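Here the complex is missing one protein chain, while the rest keep their positions.
Chain IDs A, B and C follow the sequence of writing; residue 1 opens each chain.
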Amino acid sequence: MSVHVSPTSTYVKVFLTLILLTATTVWVAFYDFGILNNVIALGIAFAKATVVVLFFMHVKWSSPLIKLIAGAGVVWLVILILFTLGDYLTRTIHYTAPPI
Amino acid sequence: MSEATSTGYPEENYLTQGSTLKSWLLTTDHKRIGVLYLLTISVFFLLGGLFAAGIRLELATPQGDLVQPETYNRMFTMHGILMIFFFLIPSIPATLGNFLIPLQIGAKDVAFPRLNLASWYIFVIGGCFTLWALVSGGVDTGWTFYTPFSTLFSNSHVLPAALGVFITGFSSILTGLNFIVTIHRMRAPGLTWFKLPLFIWSHYATSLIQVLGTPVVAITIVLVAFERVFHLGIFDPSVGGDPVLFQHLFWFYSHPAVYIMILPGMGVISEVVATFSRKRIFGYKFMAFAVLAIAVLGFFVWGHHMFVSTQSVYAGTVFSVLTMLVAIPSAVKVFNWTATMYNGAVSWDTPMLYAIGFIGLFTIGGLTGVMLGTMGIDIHVHDTYFVVAHFHYVMVGGAIMAFLAGIHYWWPKIAGKTYPVFWSKLAALIVFIGFNLTFFPQFLLGYMGMPRRYHAYPEEFQVLNVLSSAGATVLGVGYLLPVIYLTYSFFFGARCAQNPWGAVGLEWETTSPPPTLNFDEIPTVTGEVYDYSPKKEAQVV
Amino acid sequence: MSSSHAHAPGLAHHFDSYEQQRQSASLGMWLFVAQEIMFFGGLFTAYLIYRLMNPVVFAVASSELEIKWGALNTGVLILSSLTMALAVRMAQLGKRKAIVGFLCLTLLLGLTFVGVKAIEYTNKWHHHLVPGEHFSFHLSPTEIGALQSHGIDVSDPAQAYYVQSRAEMFFSLYFAMTGLHALHMLIGIGLILYILRPAWKGRFNLDNHNFVEGFGLYWHFVDIVWIFLFPLLYLLGRHLPHA
Partner (left out) sequence: MELFKHLPLFPESASTVAGKVDAIYFFGIFLSAFFSLLIAVLVVAFAVKFRRRHPDAYGVPEKTSTPLELTWSIIPLLISLFLFGWGVKVFIEVNQAPSNAIEYTAVGKQWMWKFKHPEGNREINDLHVPMGTPIRMKMTSEDVIHSFFIPAFRIKRDVLPGRYSEVWFEATKPGVYHLFCAEFCGAEHSRMIGSVHVMEPAAYEAWLQGKEPGQTAVASGEELFKSLACITCHRGDAGSRGPILANLDGGEVELANGQVVKSDDAYLRESILNPRAKIVKGYEPLMPSYQGQVTEEQILSLIRYLKEINQKVADAGDATPAAETQTAANEG
């Protein structure tokens, strides 16, 4: 039976990292970085999610198949978002509510 | 293999393990669950077919004088919902897939038998919601539930119908999940990926779509329901919502869903063509990768339903070119089936007749799909009968033909009985003729400009509509025949041999019908897949 | 069928070994998680598109949410993920009492989260921020100023309507997304209650702790959803009223 058991200290470290990242994201939200605002907020969220997936959810030690499935979920969501966004970003007739 | 089983009908099999209602309703045996599904989807098919009969009856005359327009709209909506969500999507996977996947990979059951039963119950509950919508007066949004009609304007019973679709969605998701795990984890020793029958490959691809696509339509439908009930403003144009966003979310699932409907059929056809040509499928690996390619590429083309929806032209262009790409693996499949028959030993048994019908009709349906994917053509034929003809060619001419091929092929395995050869061949012929008579005229109607979902139409369209209605009657008879003779066969048919077709594949290594745990002893696989050759009779030890 | 496993406790009849059973369970659970990603994914897509179309109003509307509650709940959930991870660890080690202890902690944290969420919802209700007939979005002078600096003049009735309606859409999405998330939390809480008994009875041992492990995946996933909801709903555009 090959189950990887992480030491408690790993989990605590992960926990502290997550709290730290949360504090950071709240803190930077009050500053204006222009178009980078969204990038920073989502970047930190992705970092947090990755940490949870790798350590709390043990993907770091899981089989390639599990990694693939976890990745597929994310990739498919990206397909959905990107292609839908592609429509909105390239529309030539603009979204206007005409007075009726 | 134990000797006793090869002589024929075993006295102890999954059918004889209890005959009480309870033994069926609480079973976790994948074979029994497959049979339960077969019964339920047949009911939904007949119901959906009844609505089709209503549609065709109304359209026999141009005036729209048989029923009120509201009634007509409810008829085609219920027809679409029942046929898509409650018949065709579960048809092959939940019946034949459930029955055969564990058998074909040499397992005792699917990975999660109780989840499997739960999926059936979820399906039935979803069906009940839809029936509730039906008896309380029906829905009139079309199966596509387009907003804002469905959220703000329709005064029909959208809520139960939406919940019905939402709930069934989870049955589909869980079935797909179960199959993927089963195929990964439960294969018999020695059964490597490239020894799997194509039926398994196509179910694997289908399951991926079910797991990754269905949740999106589920949440979208819930939003529609909430917008109706709690006045959430998400697609409502008056708060800035965009109905086109609904269409994106809907088709993100519903285009891949058409591959949920056809891929299992392709799997069946591969088995049938191989068995009845007594030949290994030509280009096996290409066939295996083709189903995966269809499943994956199928997620990139949904915008081809929205060319004239005010979607951006650039997005439309990208979706159009990707649509062309998804046609290629389908082409590969069609050519490989044809090549398999070349130099084969082709028998004309009933399943093969259906399979031949499938190849021809699917090709027509698929090619007209490619035409629809061409933006310059779609601008004229979108939402006309050309589209109706296209999708009935792929769904009825394709998927249902495959389903019937599969049922006739594995019937001896499921029931352990034979069915009348003459009647079954006659039915295949009637279905083929009736089908073409019903739906070919619709291509012409579509290009002439007859819009779909029309309860009344200008008089110049009548001749073709009458032809179509006449064809539908023939088709109805064609479908009724198998229902009758298969029911008869199940109870009164003669017992058949364990492997009446001389087919290879693990499912034929056990008795017909199989015992509850499928195999007396889990087989170990050493030979190749589809190893048809006179010398090696049995490659499975 | 290898008869040696015939009486193995907790091993289902159709599996050959605990290992096969465990791997099936974990693959199944991961597929379920992938399914959940897409389930929430539809909502996230809608949110992103609408946010992109109405960035200013969404930013102003989001400043109605109280960061303190959002941040607190983020902390609570992360902590609950820690306790959940430790519960799974104890299951892997087969420590019965520790499993139960950590599960109880997780349960408490989950309840805290839901409680805070309830407070927030009540506040929204009192501020008429629940979409529907009673919805009305009151703008503070700073918010009016922020809108003005982006060219939206609320003294024009048409533009005022624009702001009201887009704000209503923001709150529709807010309730849909947090509501679905809260529903997942409630289901999670229910599941903890459901497994506490078998955990106490020592059903989860070295060979068989799939349920705890699978449930852990679910709990962490729900945590991840919140990790995205928090910045998207509460934080983005926070700088605006100050600009």
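Following the convention adopted for this analysis, a contact is a pair of C-beta atoms (placed from the backbone, for glycine too) under 8 Å apart; a residue touches a chain by one contact, two chains touch by 3 or more.
It should be emphasised that the depicted structure is a prediction, and the values quoted were computed from it without experimental measurement.
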item	value
Sole residue of B:Thr317, B:Thr418 or B:Thr473 that reaches the chain not shown, by the stated touch rule	B:Thr317
Which of B:Tyr121, B:Trp193 or B:Phe335 contacts the chain that the document leaves out	B:Phe335
Per the touch definition above, residue among B:Leu46, B:Leu292, B:Val346 or B:Leu517 touching the missing chain	B:Val346
Contact with the hidden chain (one of B:Thr16, B:Ser136 or B:Ser238)	B:Ser238
Option from B:Asn13, B:Thr40, B:Asn98 or B:Ser277 whose C-beta touches the chain left out	B:Ser277
Absent chain, residues of chain B that touch it	64-65, 68-70, 73, 140-142, 146, 148-149, 152-154, 237-238, 240-244, 277-280, 282-286, 307-310, 313, 316-317, 320-321, 323-325, 327-328, 331-332, 334-339, 341-348, 352, 356, 359-360, 363-364, 367-368, 370-371, 373-380, 382-384, 444, 447-449, 451-458, 464, 502, 532-534
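Just so we're on the same page, only the chains that are shown with their structure count from here on.
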item	value
Pair joined by the larger number of C-beta contacts - A-C, A-B	A-C
Averaged-CA centre spacing for the pair chain C and chain A, given as whole angstrom	14
Residue numbers of chain C (touch at least two other chains)	23, 27, 31, 34-36, 38, 41-42, 45, 49, 53, 162
In chain B, residues with contacts to at least two other chains	184, 212, 216, 240, 242, 245, 248-249, 252
In the complex with chain A, residue positions of chain B that touch it	184, 208, 212, 216, 237, 240, 242, 244-245, 248-249, 252, 299-300, 302-303, 310-315, 318-319
Touch list for chain C against partner chain A, complex	18-19, 22-23, 26-27, 30-31, 33-38, 41-42, 44-45, 48-49, 52-53, 67, 71, 74-75, 78-79, 81-82, 84-86, 89, 92-93, 158, 162, 206-207, 216-217, 220-221, 223-224, 227-228, 230-232, 235-239, 242-243
Contact set on chain B toward chain C in their complex	107-113, 115, 173, 176-178, 180-181, 184-186, 211-216, 218-220, 223, 226, 230-234, 238-242, 245, 248-249, 252, 517, 521-522
